[in-house]
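Left out: one protein chain. Kept in place: all the others.
Residue numbering begins at 1 within each chain, and the chains themselves are lettered A and B in the order written.
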Amino acid sequence: MEFRYVRAGIVLGGLVALVVTGCATGQKSTMGPAETVAERQRLMKNVGANWADIQAKVKAGNPEAVAANAEAISLHAQRIPGLFPEGSLTDKSKAKPEIWQKWPEFQAAAKNLENRAGTLRDQAVAKDAAAVTTTVGTFGRDACGACHTPFRVPPPQQQPAAPRT
Amino acid sequence: MLASRLSLALLLGVIALPATAGAQAPSAAEIARGKYVFGATGGCGCHTVPNGPVNAGGRKYEGPYGTVFSTNITPDKETGIGGWTDEQIITAIRLGRRPNGERLVPVHPYTVFNGMAEEDVKAVVAFLRTVPAVKRANLPKKTLPMFESVLLPAWLTAFAPRETPPTTVPTSGTARGEYLVRAVAHCGECHTPRTMTMATDNSRFLAGDPKGPENSEIPNITPDPTTGLTWSEEEIADYLGSGNKPDGDVAGGLMGEVIEGTLAGYKDMTKADRLAIARYLKTLPPIKNKIGK
Partner (left out) sequence: MNRKHLRTGIGLAGLVTLALASAATGQSTTKIWTSDVVADRQRLMKLNGASWADAQAKLKAGNAEAVAANAETMALTATMIPALFPEGSLTDKSKAKPEIWQKWPEFEAAAKNMGAQAEKLRDAARTKDLVATEAVAKDFGRQACGTCHQPFRVPPPQQQTPAPPPQPQPR
């Protein structure tokens, strides 16, 4: 009997708390799933564009110029976990449910990207062309692939070469 | 008889006209030149409240002298300078005196603007008269007692920086750069440190001011390798033309204001002029003066 009231209280309280939290965080933190997916896809595309830029610069013999790109990737990487909240697996998303089943691993993979990009940036800042070239050689696999392989549905159609934008 | 009388009247009229007008009407070329010089001063930004009507005055300046407000220099006849003659405007700009004999507080750096060539000042006046008239009464100043009657004249005699005008406008080389830096763009008014009397310390020209206008830290732009400006001439010229700095940062604050200007600003100077400024800066004695932490 009493439990009925407790349940009612939970519902009431939950509603109030949600409203208060939504207002209190003061920004669009209550992004709907569609918005969240769009936001993270935009972020990922920009990570890709910066990565393509890095490769082009190394190819052009200008490895020291990649610092800004590497820093962009490192910064974006920090936002990744926050862009994968529970319940954001929509039709449009290429995320795999494994992300939430293995959340600590997913977080670690994002951190790995952040760290590797940070290392690349530091090497470029130090003007260590050899180190940059070496890092870039395996970056795709080690920094991006390490997450994409377990946690992303591969695109069915290959993107045209040089998606630099 | 009538015809000769008429032609006499006509002749007299034609002679009389220039006298009443004060001078020949300025040409489009002179007005354009005036706009250019106006821009090279930073667009007379002190006379414009940010986002307010251009040249309508009203900007507050506080100092040991008290509080003054910039004046309306639009051509409005009642509240601006529409009723002043060219000579009167020039006297105010160069010598800091109003038609009623009143002295300007040298927030408007007249002793520095006195370094502008007559041709340029005249052109600026011509341009000022084309700016839209705005009706806005000047706000009364509040200066210390005896400031204007005793202190200011003494200060002007003893401490004020003194620039003298060249006979013609320098058009190239270091002379051009020097002219722009010292007089027109009046860089020293912000970038030179001040002495206890609030005069600029010209022995440390452009060495920065830790407590500049609006309480900002003003950089040392002498070529000192550790505390000054080490950008290349090209970079300096680019900066003046766009606000872009070599590290990708973009000018804000008062520099941002003068680069943008009002109806014209530093950004509207030609590349040649901006390079001339840069080159002149490179010739200055490097002064060690660290501004900021």
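What we mean here is this: a contact is a pair of C-beta atoms (placed from the backbone, for glycine too) under 8 Å apart; a residue touches a chain by one contact, two chains touch by 3 or more.
These figures come from a predicted structure and were not determined experimentally.
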Visible chains in contact with the missing one: A, B
Which of B:197, B:232 or B:283 contacts the chain that the document leaves out: B:232
Given B:30, B:76, B:120 or B:260, the one touching the chain that is not displayed: B:260
Contact partner of the left-out chain, one of B:143, B:202 or B:242: B:242
Residues in subunit A touching the chain absent from view: 2-3, 5-14, 16-18, 21-22, 25-27, 29-30, 42-43, 45-46, 49-50, 52-53, 56, 65, 67-69, 71-72, 74-76, 78-79, 81-83, 85-86, 115, 118, 121-122, 124-126, 164-165
Subunit B residues touching the omitted chain (full complex): 50, 208, 210, 216-221, 227, 229-232, 235, 242-257, 259-260, 267, 290-293
